[in-house]
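Of the protein chains in this complex, all but one are displayed in their positions.
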Amino acid sequence: MALLELENVTVDYGSIHAIKTVNIEVETGEVVTLIGANGAGKSTLMKTVMGLVPCKSGKIKFNGIDITNKDTQYMVQSGIILSPEGRQVFPRYSVRDNLLLGAYQRPRQEIPESLETVYTLLPKLKERNAQMAGSLSGGEQQMLAIGRAMMGKPRMLLMDEPSLGLAPLIITEIFNMIDKIRMMGTTILLVEQNARIALKHSDRAYVLEAGSVVLTDRADCLLNSDEVRKAYFGGL
Amino acid sequence: MSEILSVHDMTQCFGGLNALKGVSMHVDQGEIVGVIGPNGAGKTTLFNCITGMYRPTKGSVRMVGTDITGWRPYQITAYGFGRTFQNVRLFSRMSVLDNVIVGMHISTRLSFSQMIVVGKMRRTMDDAVHKAEEILKIFGLYENRYEMATSLPYGDQRKVEIARALALEPKLLLLDEPAAGMNEIETEELMNTVYALRERGNTILLIEHDMKFVMNICDRLYVLNDGALIAEGSPGEVRTNPVVIEAYLGKEA
Amino acid sequence: MLLQQIINGITIGSTYALVAIGFTMIFGVLELTNFSNSSLYMFGAYITYLLYSIVGARFFLAFTISIVLTGVLGYGVDRFALRRLRKKRAPKLSGLITTLGMSMVIDNSVMVFFGTDSKSFTNFMDFGKFYVGNAVVTWTQVIILSVACILMITLSIIVYRTKIGKAMGAIAQNQDAARLMGINTNKVISFTFIVSGFLACVAGTMVAMYYRSIETSMGTSIGTKIFAAAILGGVGILPGAVVGGLVLGVVETMVSAYISTGYRDAISFTILILVLLIMPNGLFGKKAVNKV
Amino acid sequence: GGQKEPASQGKPEAARTSIATDSSGIRYNGRNKLSMFAPLTGDNRQYGIKIRDGAELALNQFNAEHGTQFTIEFHDDKGDSNEAINLASKIVSDSTVFAALAGYGSSCAMATAPVFDENGMILMGVAASHADLPRMGEYVFPIPMSARLESVNFAQAIKEYFGVGKIAILYQNTDHGVQQSGLIKKEWEGFGGETVVYESFVPGETKDFSAVLSKIKSKTPDILFVSAAYNDAAQIFLQANQLDLDVQYVGPGMCLNEEFTRLVGTDIDGAYILSSTPSFLPSVLESGNIDEITKDFISAYKEAYGETPDGFSAQGYDTVNIVLNSALAAGTTDTDAVARQIKAIRSYPGLSGFNMGYNDQKEMNKGIYVFEIQNGTFVRVN
Partner (left out) sequence: MIERFSTWLVRHKSPLLIGTVIAAVIFPYVFTSRYVLRIAILCLMYCMLAVSLNLMSGILGQISFGHAAFWGIGAYTAAILAKNHGWNNVGVLIVAALVAGLFGLLLSLPVMHLKGYYFTITTMVFCQIVRVIEINWMSLTNGPLGIMAIPKLQIFGQLIKSQQAYYYLILILLSLTTFIVHKVIHARMGYAILAVRDDDLAAGAMGIHVFKYKVLAIVISSMLAGAAGGFYSVYTSYIDPGSFTNAVSNNMLVMVIFGGLGNIFGSFVGATLLTVLPEVLRGFSEYRQLVFGALLVLLMLVRPEGIFGSVNFKYIGQRLSLEKSIAGGKHHE
């Protein structure tokens, strides 16, 4: 049984149909990538899973349980965590407070250990520990958003464009980290513009176009498919 | 070649943190210059100091020979610098088209004697609409011109920002991570657009983490690390500079 | 006379402080201008007054029940109006109009039920007075100031040190992100409103005892002062609300003693604006982070 | 001005014929209604309700006694002059109304007076003591004692009881407070007395008077005269006590109610209250010898509304009776005729004061009551 299942999900923003009967499955332990052009509906899909945007019809199941249109905190409790598009850090809290809020649902005694893990993965955050999150540089905020999501120790991690605004070295590190956490048993659903590197690190992928899944396959197949190459990889 | 921008000994401190440490640089007419460096190196801060958003602790900025240090942002913009923001800052309750029209604030200014000419104001605004539509066509957003700016997908919002900055018709266009949030194809399109702008005679200073983009498009690069300039030169020179590889690019690149 | 005036000022100030704490908690922490706060304050005093006669003159019993009831009303304001607005992702201003409407409903219900005439209220904190030099100080004044300080400290601990306090701040800064952290936003906000109800009731009852009377206009008359005190101290900063209240009280007293009673508010508010011009974030406010 | 017609014509013809006359022989000409506007909501609601009840009682009694068919309607003006003008416009459009009654406060009466004057309708200022009100129109009549006459009498009384010394005056910044205290001050200084403190406060926005009281204390006056509503006056006296002020307290007639005695208890025994309206408190009535009319009024009022009346109830009561009696005497509800009757009143046996009557300027004149607070109750001393 798949860990996350989307059955015929549709989402509207008023009169705009952002998602049109989408079916997606993510097995436990997998890394799955969503690719698609601007406005394909990738972020909307992630927000819908988290209950931030209402699902108009269809069903979303996590671990076999129907979670369609439940409160966001319920998703977080069941172990789905999103590192959102546009960072969404708490600007007037320090880096450390932001990270601690990431572990809001977790027992107190486990927190120091997680904090250490995040600090070792993203040493820049440790360096900036007491700084207000709002005054961090763009890339630093992105790291914080990722680190904060990790603090929740998710069963399933949703990442919306994690590489946005990060320096090349850090991007490599983030993807290494993705490899590492999937080893620890975390399932990951990824949205990436940087399709080449994302596909290299994932098992399967869905291609979204104007709110519908137009293609799905194993990541390495897609990486070599001419169609995908033409649509998403530049000629350089 | 005439100098558009020159920065001298720019230093910016935030409390105990030295975000910029004596950076000097210049941009000449018709160039595309890149600023690269690790996260938190001070690139955005440099832009902020140039455009008057921050008041630098030390150092000076000159635009086409005029010292503009300490000017207010709107004065600097009026004088010839246009910029985009790293975190998209669109006017959220305005349509895409109106966002771009706001960018024409300076060029639509009328003197008092012009203002009293009947219909002059209206014609100026009509012209502005027309020009804005032309600019949106460049970015393939013409169809979306009446949509609310913030309901666009992230990647498109960035394009609107660039379009808006372009509408300023600046002497120097400062772009902060223009390609972020775009996939490779879109990045290539953007690259073509930037080329086209250069053809039109625009001068551009940009920050970007997408190395393909930077290496392909820039005439010269400045590399910042920890607030200090660690290298400068042509993309070829910078790419092979061991200090830059160590601090920023990593072995693979 | 100066000493006496300072003592007078501190007392008025501490009544402002008492109400301002609860207001600032919602104002600053949730970034919502809660107009119903002063209604709750009035309501609390009236309920204590009513219960006192019902439970047979046992003050502390009446007071306790009244605190609970006012808390419940505070919860109601959130539960039946503001929560629905949040669900619809309404802009913050609609919350303001809603609290204004709620405040009209509460005020007028009390007016219809109790009438608008002043009622006398026994002072249970009347432990006499003492003299400092030749200035008079009553124990009631001392108690009010102490309660304001104790409440401020307790609340500061809750807001700045505990997990739920952190959650309040997170909600104020970014509600969606707060939900993504697994924070039950409704629960936290309800908690905030309940606490603000408690505070309003304590404040209302104590001020009623101090002046030995209650009237339906007691909320509206103190309204602007509360906003001013909260702003003066710095938005959302609890100790700021207390200090802001005290400063406002002392300034007011000085103006009315040495300049003019009639122009009192005009002058003290002008001073407030001038202070804000020099310190745009209030006495204790930090400069907003404005990363571009 | 000559005979003016009400603004709107062609109104219910049926009403006009059906109530043409009745057993009392009054010619109504279709105009048998009194229209009152008073604060029935808002902070001054308490006064509005008292006035309304008094007026209603008077009307019912009058109809029962004389077999007349007068009616009365009540509107809420929130004590807001703007709303009062709205209502005035509404009232003058109603051709069945022959007199309007402005409830609480002078400002509503003053604001609406031009409207009624323009439309030739009688306006009674039930609780409007503004000295200028009588001059606002030919058909405008106040019921309370004119602030001008009252103040002169108050100053006289203070001089009589406490001698000419140093006085401190603290007044509420309302039309009534400003006029009363200003005139008292002028009068007092005319006697050769000294005004050491003369300060105002904004009612409803000031609850703490310690600052100004401390100032008063330092000026050591002999008398503290307060012109304020009962709740503020109570606050001022109590807070003065807290600050150990050693002066003779003198308060205004607005203090003559039950709530005031409850607020101050026995703390300010010895204070004097000057008033142009009597007190209806049981304790006062028990001690004093009161006339039968008052007794009947009190019991009827209590029966109808379950409360003791106060000065405002009495003013409402008197207003209606004055208007209706004048109409009865005139035999018509014609404005001119009724107004002439009212204007001619020189001595009226009213409940809201003694020796009531208009002078040639249409100012209401009354006698002054002097009360001393003894054991927490008012005791009449003059």
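Some points to look at:
A, B, C and D are the chain letters, set down in written order, and residue numbers restart from 1 in every chain.
Please note the rule applied: contacts are C-beta pairs under 8 Å (C-beta built on N, C-alpha and C of every residue); 3 or more make two chains touch, one makes a residue touch a chain.
For clarity, every value in this text was computed on a predicted model and none was experimentally measured.
Within the full complex, the chain left out of the display contacts the shown chains B, C, D.
The residue touching the chain not shown here, chosen from B:V27, B:L46, B:V61 or B:L90, is B:L90. By the touch criterion stated above, the residues of chain C touching the omitted chain are 27, 33, 81, 84-85, 88, 90-91, 93-94, 96-98, 100-105, 107-109, 112, 220, 223-224, 227-228, 231, 235, 260, 262-266, 269-270, 272-273, 276-277, 280-282, 288, 290, 292. Although one chain is hidden here, its contacts on chain B can still be listed: residues 51, 53, 72-74, 77-78, 82-83, 85, 89-95, 97-98, 101-103, 105-106, 108-110, 121, 124-125, 146, 148, 164, 168. Across the interface with the omitted chain, chain D contributes residues 7-8, 40-42, 45, 74-76, 78, 80-83, 85-86, 89-90, 92-93, 107, 110-111, 114, 119, 130, 132, 136, 173-175, 177-179, 200, 202.
Criterion: only the chains that are shown with their structure count from here on.
Shared contact partners of chain A and chain B, listed by label: C. Centrality by Cα centroid goes to chain C.
Of the two chain pairs examined here, A-C and B-C, it is A-C that is joined by more C-beta pairs in contact.
Centroids of chain B and chain D (each the mean of its C-alpha atoms) stand 74 Å apart.
Work out the mean CA point of chain C and of chain D, and you get 37 Å between them. Shown for chain B are the residues in touch with two or more other chains, namely 44.
Shared interface positions of chain C, i.e. residues touching 2 or more other chains, are not present.
Those chain pairs judged to touch are A-B, A-C, B-C, C-D.
Put simply, chain C touches chain D in their complex at residues 1, 4-5, 8-9, 11-12, 15, 108, 111, 115-120, 129, 136, 138, 211-213, 215-218, 220-222, 252-254, 256-257, 260-262, 264-265. In the complex of the two chains, the chain A residues touching chain C come out as 50-52, 71-73, 76-77, 81-82, 84, 88-93, 97, 100-102, 104-105, 132, 134-136, 148, 152. The residues of chain D lying in touch with chain C in their complex are 41-46, 49, 170, 173, 199-202, 204-208, 210-212, 214-215, 217-218, 230-231, 234-235, 238, 242-244, 257, 259, 262-263, 265.
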